[in-house]
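Here we show just some of the chains, and they stay where they sit in the whole.
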Amino acid sequence: MISANISAIFYLISGILFILALRGLSSPESSRQGNLFGIMGMVIAILVTFLSVGNFSEAVIYVLAFLILGGAVGSYIAFKIPMTAMPELVAGFHSLVGLAAVFVAISAFQSPSVFGLGTPGQIKLASLIEMSIGASVGAITFSGSIIAFLKLRGIMSGSPVVFKGQHYLNLLIGISIFVLVFFLCKTQLSYYFWIIILISFIVGVLLIIPIGGADMPVVISMLNSYSGWAAAGIGFTLENTALIITGALVGSSGAILSYIMCKGMNRSFLNVILGGFGGESAQDSKEKNKEQKPVKSGNAEDAAFLMKNASSVIIVPGYGMAVAQAQHALREMVDKLKKNDIKVTYAIHPVAGRMPGHMNVLLAEANVPYDEVFELEDINNDFANTDVAFVIGANDVTNPVAKSDPKSPIFGMPVLDVEKCKSVLFVKRSLSPGYAGVDNELFYRENTLMLFADAKKMTEDIVKNLE
Amino acid sequence: MIVGSTKEIAPEKRVSITPDTTKSFKDLGLRVLLQKGYGEELGFKSSEYESNGAEFVNNNIDVVQKSNLICKVNLPVKEELEAFKEKSNLIVGNIKKETANLSNKNYNIFSLNLLPRITRAQSMDILSSQANLAGYRAVIDSIYEYQKAVPMMMTAAGTVPAAKVLIIGAGVAGLQAIATAKRLGAIVSATDVRSAAKEQVESLGGKFLSVEGSENLETKTGYAKEVTEEYKKKQAKMMEAAVEKNDIIICTALIPGKPAPRIINENMIAKMKPGSILFDLAASHGGNAAYSEVDKTIEKDGVKIIGVDNIMNKLPLTASNLFAKNIFSFVRNLYSREKKEFSVNLEDEIIKNTLIKNK
Amino acid sequence: MEIDPFIFRFSIFILSIFVGYYVVWSVTPSLHTPLMSVTNAISSVIIVGAIIAALAGSPGKIFEMSNIFGFLAIVLAAINIFGGFLVTQRMLQMYKKKKDKKK
């Protein structure tokens, strides 16, 4: 058994390792190292805990057994899960952390003495408050994550569930939790403790159901943050620095991350987090959900990242490039890509733009060499071997409906097979159709990323992010 | 099935079948029959045609009599028309419906200028392909006639100001004219009655002159409507100021089935700077400008007013290449590969609209 | 003049919040998902509490209520720890491959 001082130092070290882990994960170069730091931090925290408890009875064997059991399950899941199921996996994992926090809180509530928090019925006031906050937040995290998981998995419908008075209900429940904590402190009756946990489970559900599927990543990050706060709360109860540092770290970084993600998706943070609050905003998000539901939308950084990691890119310009006068920015973007040894070519559809040769005029103005510019027939087979199609302000000329639907007004027009690329980036301002007025189903495809912005603005932003 | 073509009558310089499309016809399973010396004026050698699979006969009548389908830029001469096989087909770039009853033989006549402006028909659209070149060439010709340099040059001997170019009508020809003038460094502005034109003009770096308080005069098919009297007045007011300021004016405004709108009147021309150029691409449809006469260059108060009927003769090679591709695309649509014959499917909008005489 | 340890803990808590705030402020969007998954893994440091709970009490009685909840929490947290870090590793591996391929 090691002294409290030494374990405190080691907890600090593990906290620092976690900081480094998060730092590492914020830039691609250091990301793997970051993960390693995280693992090290966790190992240290666990070892130190063993050593500081110093109780080497047979219980240790059970602890190890359960640890290994959990580890085996976790590893199995991690290896088996398909990459596409990442978001729901993270949501699922979250629920576990939440539940674990609840269990730890219960345990502390049951046997306060062993944690030095007083005796049952005589638990220190501060500890009682801390542990009920921990338990409550943990419970919210648990049930909220479960809902998020179900929505992402498709088991539950992704569309937001809203009903009248939702916000009032939430408010009511929120207040009731506070009241219950108050009574718990006053009476020390375990009864109240259980009710708090129960109600918190319900809160988690209520908080997440009004949020649409598209906003789930933000929600997950937010739940992440909750689980951090829960850990910190319990850290105070157990007077454990590791839990406090890490909990605060995870709590604030998760909150910030969800804020950043909202900004990236051009969504209002409040709107997303408060889900059902305010009649208009619910309306709003509903409408948005209906419209945006199936499209993946990204920002300049995503686009830059995708293209930087591609080995070949085909640019497909259309009328929107002309409207935005984005040709110069485009040329610059391509220059940057080429400097990264990426093969870049231009695919010009015969009727791109609004006059014959429209694209040629603009590309020539931007000094794009002629030998990088290909007409449809010469390049259409290349899409299948290309990593990224960068469709800038083009729409009709990529619309596969021209190949498939004889009733479509553009049926029979040859189109650029951009969808055969690994990823397709569409730069346009909205989901509205092009000249022919036909919806483009590519926007909703799995391998499409929409970049909603003025073409020039977006291209310039991408240039910036290509540095 | 045999596709044939005979020489055009001067001054027409274009042809409707090029060595390139000859090959395409062959690939489709069609034979190509041409009159001796076809395409020679353009520098196409008979050997080029032949190596791509064409056959030559000496006489134009022979061609017509042997072919199942004749492609022409302009309406064939009378004797050719009379010699047509029964149930054969004739595809012409441009005829008016009224003139279609020239021969009472029983064959199909298609006129490509009647193509619907639908997406699928784009590859056959001779109006677009030729108007595009016309827009380009109108600028080249205007600049050739212009006695000053067009781009701005700041030099040790003083500054050459950039020429100001005004394009009237921002359809296919107008847009290409904008692009070409812009490329050369002119200050370009343009005007049109369709409100979508504004964005299109700006997408080429031109400035759009709108008529104040005007509504959008676009028909459902994308063409312009005739304008109201009130609009005309407003437009004239705007034009007066604009015309005076510009050095080169290129007119491309048309209204399908109607005479071209008269946009520039005598007064405006009087106010133009001496040495200015007024190029009226609409001359053969009645002209957008006063004084303009088909195939003549008129000088009025130092302003050169140029009216050309067939500006395509100024770049017949490119024009023929595109024209022939249009024709080929049309034939490909008409020809049924399974039945190995030309089938006039009247459910096809393209065929229905272009057919002016049915067997 | 002694300061209550709670105050110290609270200071530590607050400072950690600031660190967490600033440290992810400049994260690249493409790393959002791995970052989320690593944060998730880290948040299962709750296992520290679980272990304490599991080992609490007198050596003999290892299956008190509190211990049992501790054990449960350990299993859950362990799933999360292993699963979280490994899955992050997998995701990051993916990024690496793309880079290497090019060279």
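As written, the chains take the letters A, B and C, and residue 1 is the first residue of each chain.
Criterion: a residue touches a chain if its C-beta (ideal position, glycine included) is under 8 Å from a C-beta of that chain, and two chains touch if they have at least 3 such contacts.
Please read all numbers here as calculations on a predicted model, not as lab measurements.
Counting every chain in the structure file, the complete assembly comes out as A x2, B x2, C x2.
Assume only the chains that are shown with their structure count from here on.
Centre-to-centre separation of chain A and chain C, using mean CA positions: 18 Å.
Chain B and chain C have Cα centroids separated by 72 Å. Distance from the chain A centre to the chain B centre is 55 Å, each centre being the mean of its Cα atoms. Multi-chain contact residues of chain B (touching two or more other chains) are absent. Shared interface positions of chain A, i.e. residues touching 2 or more other chains, are not present.
For chain C in complex with chain A, the touching residues are 5-6, 9, 12-14, 16-21, 23-57, 59-60, 62, 64-67, 69-92, 94-96, 98-99, 101-102.
For chain A in complex with chain B, the touching residues are 319, 322-323, 325, 350-351, 353-358, 361-362, 364-365, 396, 402, 409-413, 436. Of all the residues in chain A, the ones that touch chain C in their complex are 14-15, 18-19, 21-23, 25-28, 31-32, 34-35, 38-39, 41-42, 45-46, 49-50, 53, 55, 57-60, 62-63, 66-75, 77-79, 81, 83, 86-87, 89-90, 93-94, 96-97, 99-101, 103-104, 106-108, 110-111, 114-115, 126, 217, 220-221, 224, 227-228, 230-232, 234-236, 238-254, 256-257, 260-261, 264, 298-299, 301-302, 305-306, 309, 311, 341.
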